[in-house]
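The complex appears here minus one protein chain, its other protein chains still in place.
Entry: chain A
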């Protein structure tokens, strides 16, 4: 036992106990539940609970448990657990029919993990879309918003271009009809030709046509070419898709499925949740941002007047802050959310007060530089544009009314000229700073989006395929264990014990990180375990070699472990590099698979070497041996 110090036994024991403890929650499969909440006017009392029970009994749907619960965020709700998804769906249908409109019936997953396990941070791995399904959202990308943004931008850009080229003009304004481009009014035919040439050569996406001319007013219309408009729309959807993926992926390995559907829809599927409200938090706001010049805050009498009378100056918008205070801001947008690269909260190194540092891309930076050069000391506002859809039941049909709300989330004075990087200081608390940073990042969509459909979806794999897969996994593992025991006898059995603990620790670590379990993920676990036995093969082959070379059994064990270690280390580090690369690959199954592989390699180095060594030392230590069973 001399070559295996006591503290290592202790380490092995501690890790194994922790592994079992944190792997345990996966034994408690969450119940497929139906959740009943009351709408405003009705109350949820024991009578309602009785109604639910009677409804289920008359529909002959067996349930596992049922209780009336209260939660700070959800309020009162009745939750009924079912043995499987089919019963759950049937029950929801039955309850919807009997309870009527005064109650909302929704799906939910009710965890069954004992409280003491949850208390120490134990949680089960969420099951993936293929095994359990989840929530699907269908989001419509606001096509009008894309056109609005482009036309507003071109209106500003054309005015700036004409000024720059010193071409005199009467006015540059967006056509009142969306999609009709920008109208430029000039005072001579020569000016019009010059302007037309300038615009056509500078902005190749625009088609320029002469309008009617009356007396000394010569009109010119510049509108986005139809094929370019289509490109812009495709681009905006692609950008939104990327932003959305980044946002969801930043939350960890949830293996979402995000894809374009039809012309202008994005569908998002999230696993492990059945409550759309909860899932919506994951997707985050479908909002956008605008940086605009500030024209006055609540202390300004002009603003107070505008708020009271509703008379807003033509070049301004009246928006409200988060606490209801009015602001007047310019209609000209300096930079918008899709030009924002990053926003992070921190502390101002000079004053120590909370701040948010913002990074813009080059296009946004150029416009910001132009604006701040002329406007130091003047205020700038950040406007948060949020799209919400009100769903009302009118005559038994769902009626959706989209609503756009504008709110000023920040209003600050420009302290100097800046371009791509700047800080917003003077925030009240670090909580306010991190909230602002989150909102800024959330608003970096290229076009507004609207959730038009949301619902619970079932697993994409059939129940029989899930069962087949799980059986094959167990069979595969069993065969590997058997083969190792036959080929390496006692050492093989020791390796088998280690492999079992490897599985336990792997599952525990995956649960703690919150890896979503999918069928390919399960296959990945089997593969990892199959490869983990490699370390034991290396050790056993070495021990055999040492024995052949005439070493005594104990010396053979020691030399076997020592010599094999260098090989195991090299082989595993290179393997680890390959696995690490997989985890950097975007989202979905590949990333999840990479994480499984990565954790598996690390745990196998521990179990295959340290754990087997501990067991081997226990068995053989302090005994006189003539042979080894290897």
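Rule of thumb we're sticking to: a contact is a pair of C-beta atoms (placed from the backbone, for glycine too) under 8 Å apart; a residue touches a chain by one contact, two chains touch by 3 or more; residues count from 1.
We take it that contacts and distances are computed from a predicted model.
Visitor: The hidden chain: which UniProt name fits, "Carbohydrate ABC transporter ATP-binding protein, CUT1 family", "Protein-export membrane protein SecF", "Hydantoinase B/oxoprolinase family protein" or "Pyruvate dehydrogenase E1 component subunit alpha"?
Guide: "Protein-export membrane protein SecF"
Visitor: For a quick check of understanding: of A:83, A:160 or A:242, which residue touches the chain that isn't displayed?
Guide: Considering all chains, including the one not shown, the answer is A:242.
Visitor: Determine and list the chain A residues touching the chain excluded from the picture.
Guide: Contacting residues on chain A, toward the hidden partner: 3-4, 85-86, 89-90, 92-93, 96, 130, 133, 136, 238, 241-242, 245, 257-262, 265, 267, 455-466, 468-469, 471-473, 475-477, 479-480, 483-484, 486-489, 519-520, 522-524, 526-527, 529-531, 533-534, 537-538, 541, 544-545, 548, 561-563, 565-567, 569-575, 577-582, 584-590, 593-594, 597, 609-610, 613.
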